[in-house]
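A short worksheet on the structure shown next.
Just one protein chain is left out here, and the rest sit where they should.
Let's turn to subunit A:
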Amino acid sequence: MSTLLKLDQIQTFIGQYHILQGVSFEVPKGEVTVLLGRNGAGKTTTLRTIMGLNPAAKGSVLLKGEEIKSLPTYTIANKGIGYVPEDQGIFADLTVEENIKVAVKKENDETRQRLDWILNLFPDLKKFWNKPGGLLSGGQKQMLSIARAYVNDNELLLIDEPSKGLAPIVVEKVMESILQMKEKTTIILVEQNFMMASTIGDSFYIIDDGRTVSNGSMNILREDEEMRRKYLGIA
């Protein structure tokens, strides 16, 4: 399977803090790659570095072999990367409709089909179509954030902790949506919820103290209790 995205020895600073000190991984096309690690390990910064929001100081970020490390965020996004941030990034004063319309890069039949599909998956978005995004619940905001990233034909989706702070029933819904998206696009998922990560993920990378320390097929991690305890603090 071909590699869609490759990070090689990425080093990122935020202010004076050296957050990523050597993150390397490859994302095969058509798979879900899960980034795991404790709080503060550097998972979110890795996604932000890929998007150019916290540009890397050293190393390389290759998208289909093309270096994107020094490109501005909007150019990276226009190369086909959708981003669902940890805080969902909903525009509170815009309606659900406007939130989605603002994200649409090109309106065509395919976009409309994708939107139909996602609105069927998340009927709550239909219900609150004309309501401001700020009025939605946490789960609905997460659905809207995913919808915005998915409505375009992005080759790669970066999804940051979609289950964070959500009720179990909403987590199930979000998980179901990502499982369905997995059929159509490549995903990098940052997730603390191991049950969710292991259900969706094909392969994993563990980030610890700003470095990738382990990787492999998700099956390996499911069976390796010692590794889970050591790096993730779970048995």
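The definition used in the following text is that a residue touches a chain if its C-beta (ideal position, glycine included) is under 8 Å from a C-beta of that chain, and two chains touch if they have at least 3 such contacts; residues count from 1.
Definition applied: contacts and distances are computed from a predicted model.
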Which of "dihydrouracil dehydrogenase (NAD(+))", "Branched-chain amino acid ABC transporter permease", "Aspartyl/glutamyl-tRNA(Asn/Gln) amidotransferase subunit B" or "Assimilatory sulfite reductase (NADPH) flavoprotein subunit" is the UniProt protein name of the chain not shown? "Branched-chain amino acid ABC transporter permease"
So which of A:L119, A:V190 or A:I206 would be touching the chain we can't see? A:L119
Per the touch definition above, residue among A:L53, A:V213 or A:M227 touching the missing chain: A:L53
Mind pulling the subunit A residues that touch the left-out chain? 51, 53, 72-74, 77-78, 83, 85, 89, 91-94, 97-98, 100-105, 107, 111-112, 115-116, 119, 126-131, 135, 148
